[in-house]
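Mind looking over this structure? Questions follow.
As you look at this complex, bear in mind that one protein chain is not there, while each of the others sits in place.
Chain naming follows the written order as A, B and C, and within any one chain the residues start at number 1.
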Amino acid sequence: MLPWSAELAGRFEQTTYDSDLLRGNPLGDPHERPVLVYLPPGYDDSDQRYPAIYVTMGYTGHVGMWFNRTPFRQPYPELLDALFATGDVPPAIVVFVDSWTKYGGSQCLDSPGTGQYHSYLCEEIVAWVDATYRTVADRDHRAVTGKSSGGYTAMVTPLLRPDVFGALATHAGDAAFDLCYRPEFPARARTLRDKYDSSYEKFFESVATRTGRTTNEDLHLLEIYGYASAYSAEPDGTVLLPFDELGVINPDVWARWLSRDPVEMVREPQYADALRSLRAVWIDAGKQDEYYLDLGATAFQREARRVGVPDDRLHFELFEGTHGGIEYRYPLAVKWLAEQLAD
Amino acid sequence: MLPWSAELAGRFEQTTYDSDLLRGNPLGDPHERPVLVYLPPGYDDSDQRYPAIYVTMGYTGHVGMWFNRTPFRQPYPELLDALFATGDVPPAIVVFVDSWTKYGGSQCLDSPGTGQYHSYLCEEIVAWVDATYRTVADRDHRAVTGKSSGGYTAMVTPLLRPDVFGALATHAGDAAFDLCYRPEFPARARTLRDKYDSSYEKFFESVATRTGRTTNEDLHLLEIYGYASAYSAEPDGTVLLPFDELGVINPDVWARWLSRDPVEMVREPQYADALRSLRAVWIDAGKQDEYYLDLGATAFQREARRVGVPDDRLHFELFEGTHGGIEYRYPLAVKWLAEQLAD
Amino acid sequence: MLPWSAELAGRFEQTTYDSDLLRGNPLGDPHERPVLVYLPPGYDDSDQRYPAIYVTMGYTGHVGMWFNRTPFRQPYPELLDALFATGDVPPAIVVFVDSWTKYGGSQCLDSPGTGQYHSYLCEEIVAWVDATYRTVADRDHRAVTGKSSGGYTAMVTPLLRPDVFGALATHAGDAAFDLCYRPEFPARARTLRDKYDSSYEKFFESVATRTGRTTNEDLHLLEIYGYASAYSAEPDGTVLLPFDELGVINPDVWARWLSRDPVEMVREPQYADALRSLRAVWIDAGKQDEYYLDLGATAFQREARRVGVPDDRLHFELFEGTHGGIEYRYPLAVKWLAEQLAD
Partner (left out) sequence: MLPWSAELAGRFEQTTYDSDLLRGNPLGDPHERPVLVYLPPGYDDSDQRYPAIYVTMGYTGHVGMWFNRTPFRQPYPELLDALFATGDVPPAIVVFVDSWTKYGGSQCLDSPGTGQYHSYLCEEIVAWVDATYRTVADRDHRAVTGKSSGGYTAMVTPLLRPDVFGALATHAGDAAFDLCYRPEFPARARTLRDKYDSSYEKFFESVATRTGRTTNEDLHLLEIYGYASAYSAEPDGTVLLPFDELGVINPDVWARWLSRDPVEMVREPQYADALRSLRAVWIDAGKQDEYYLDLGATAFQREARRVGVPDDRLHFELFEGTHGGIEYRYPLAVKWLAEQLAD
């Protein structure tokens, strides 16, 4: 009963998936991962096949948080179920994928700094879902969506693997790194200088003494390190920071970050082709987003139009809102994706 | 597996309790309520009886939120279990009680504005727990604890019912209402003036149009209304606000609030007697608490000492911290309570 | 030449007035004070007599600051001159009075804590102005105006001395002390606790080591002390604080503050009579005023209407704006006052 819980029309199955690709990952993070699968109303009473929508995580998020309850709101899984319970939306299977690491996330990329999270998603999880559930097992019936770092994943995954995903929805996804990440480097450099002798090593030593009491400042430092682990780790796993002890950019490392920026990627022909091939591209963000991801969203949209994504396959929207508390946006995108993926 | 979940040494049972006292409550809130009970390691392998510690909710909290997961932290239930798993603490049963209302909470008081939440706790839940679990069923082996509005409940419940509870722990509990509540009235009056023609009725109409999109400003307005419902509702349920359209205090209504202020209550002999009778009083708060509940905690402690609570039954501590992210404090208090309640 | 300076149509005279009443004031502040007098265009070419408008200071302000220049703005004296230079406004003499003290101000009251600033204004300065300049030397042609603490002075001076002043204009004047002052006491008590062992003595010792480097936090503590010096000093000069080391109000001292609150004063018959007798009452404030002086202004206006100040003598306005940067409001009030005071 609300507000404590909701009756669902469909149902969720949570499985622990044992990943070969994540085994022995450089951070020693678990290779056994929860996967949460939503089966829409009617799934158990038919032999219908369904499109599959994959949901990825924002930074510091993991699959164990999807059912977190907040006052006067319902968790996304319940909003999702309510959407499909209306019967007005073509049914779909929704898969919640985990990409947590010790640093709080992996951007769901393959990196020698964190592990093979991209391949884990595209190879292992997709195959397992298709083998386990009655999906329409082709890229034209597969979408990926997420918010923030999950929105990032939603943008780059179909660019990298258009053979696997044919649609995407990004909510306030990391994009235009010059706008969303780079402005924060001076503040991070200052914190490192004032508290940790400009050394991440000393920061990690310190944070280890604060188990369960991590501060926002800690999270900010972790986040940058996590991004560096995803974007600019050396083959041996060494993490290269994009700025020096004064916050001054390191152009070589920054170039590696930019090569993973969705906006920059679309300038390369193969990624432009991939983007143009998608059946549905949903882009939105709040106009008061604290990380200026509305500007990033607009920039990604500008690139999408430039490379020829047609209007009927592109939904772009800036809404009134900040970075937080926007989960009401997710079902809007899922509805549109489900309609676009229905044949 | 962490961070998604933890193996527990003890176990939790969640029950839906059907309350007679909450049936027909004025807000139409559910009379069926979740109760979450923690049974410590060894419970199932013995016929031992245990002290019982009751945990109440902060404002906007309900029992469905205790298992919410946040990055780099564990939920309180897991911290609690880890505490008892050490074997260094006398085992206890811990009961998580719900007092949610449409306004976000009830302060766990009896009020014609919200319902009989105080009696529901002291009469129904305690009786049901004693009947269902192997507790030591007397006030000397019963404690109540909580944070914020839950800390408020922890302070006033043993004052009102020293026959039921013999110990308390409050973390940043609402106290010294002149310091924690009153300074916010001008800001609330201004919001009401600027957006709702100084009318709570118009506010409620407006907020009803924003389901799932409640703002912080909404929560602030709801909170004050919820407190008024708990502290200053008329017998017919009419809620009296403690301030007028300019934020100017209404002395009569404010006197009713103050009569429920823990610090003021202790000035009355029967409550002073009750407080003095307790076996354990834990009071703490963060020195940077945004609501100045460190000052309230100090004031309550000052009263406790004045009326003669002896040093060995009183733990008082101001720590470095704000109002949020202090769940690491809870097991510290539970440990001390468990020790104090063990014979 | 602008922006460095402006040609004036009228002229300013600055005199150092040697006050008998301020001689030997308890803080050892100077008894010689600057007085700045504006003479409107035409003053030197006629023998006309003029109404006089007295301008008092905000907290931490002194007469030496009126010509401070800020980017893209002109100082009040230049705005004032530009007003009269239009020729559309009945000319008036404008007198800028100083009431600075070691604590940053005196509220222009008589107090054993600071000195006889009220009498200095009403007796000495007014007499000297009337003797020195061609004023219409009666209360019906004398107004007092100011902003913030100067607005406070503008409200209470005609209440206390309706024989001297017959009109007032207050911009964001201190009023409804429960709303503007009291909410800040918890924060001040906390600062004193955390940095000065809850001792103003230690604060004053500390601040003396920071000459020329006073912080905003220092100013906040000084301000409260200055108000206490004005509102609640004992006959021997001892300053009584309205709150204790926890920020808890001292009701006796607070009652003394409230007895100097313009809104409360009007509830007394003699002050109500005084207010009703005025020829012009201008009240305004910004709706985003950080000290909620818009609420205070509204409360004072409500009292003014209640006691019968007629509509044609009362100008009330809440405008979009905060507490700072509102000097454009001053000439609006001066224009209206000049019109109301012209026979």
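Everything below uses one rule, namely that a residue touches a chain if its C-beta (ideal position, glycine included) is under 8 Å from a C-beta of that chain, and two chains touch if they have at least 3 such contacts.
Bear in mind that the values here come from a model prediction, so they are computed numbers and not experimental data.
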{"item": "Missing chain: touched chains present in the view", "value": "A, C"}
{"item": "Residue, one of C:G10, C:P40 or C:G61, that touches the chain absent here", "value": "C:G61"}
{"item": "Candidates C:L219, C:L240, C:L314 or C:A342 - the one touching the absent chain", "value": "C:L219"}
{"item": "Per the touch definition above, residue among C:L79, C:V94, C:I125 or C:A169 touching the missing chain", "value": "C:L79"}
{"item": "Positions on chain A contacted by the hidden chain, ascending", "value": "176, 178-180, 182-187, 189-190, 194, 246-249, 287, 292, 294-295, 298-299, 302"}
{"item": "Footprint left on chain C by the chain that the document does not show", "value": "1, 3-5, 16, 30, 32, 34, 60-65, 68-74, 79, 98, 100, 104, 211-215, 218-219, 325, 327-328"}
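Definition applied: only the chains that are shown with their structure count from here on.
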{"item": "Separation of mean Cα positions, chain C and chain B [Å, integer]", "value": "46"}
{"item": "Distance between chain centroids, defined by C-alpha means - chain A, chain B (Å)", "value": "37"}
{"item": "Centre-to-centre distance between chain C and chain A (centres being mean Cα positions), rounded to whole Å", "value": "57"}
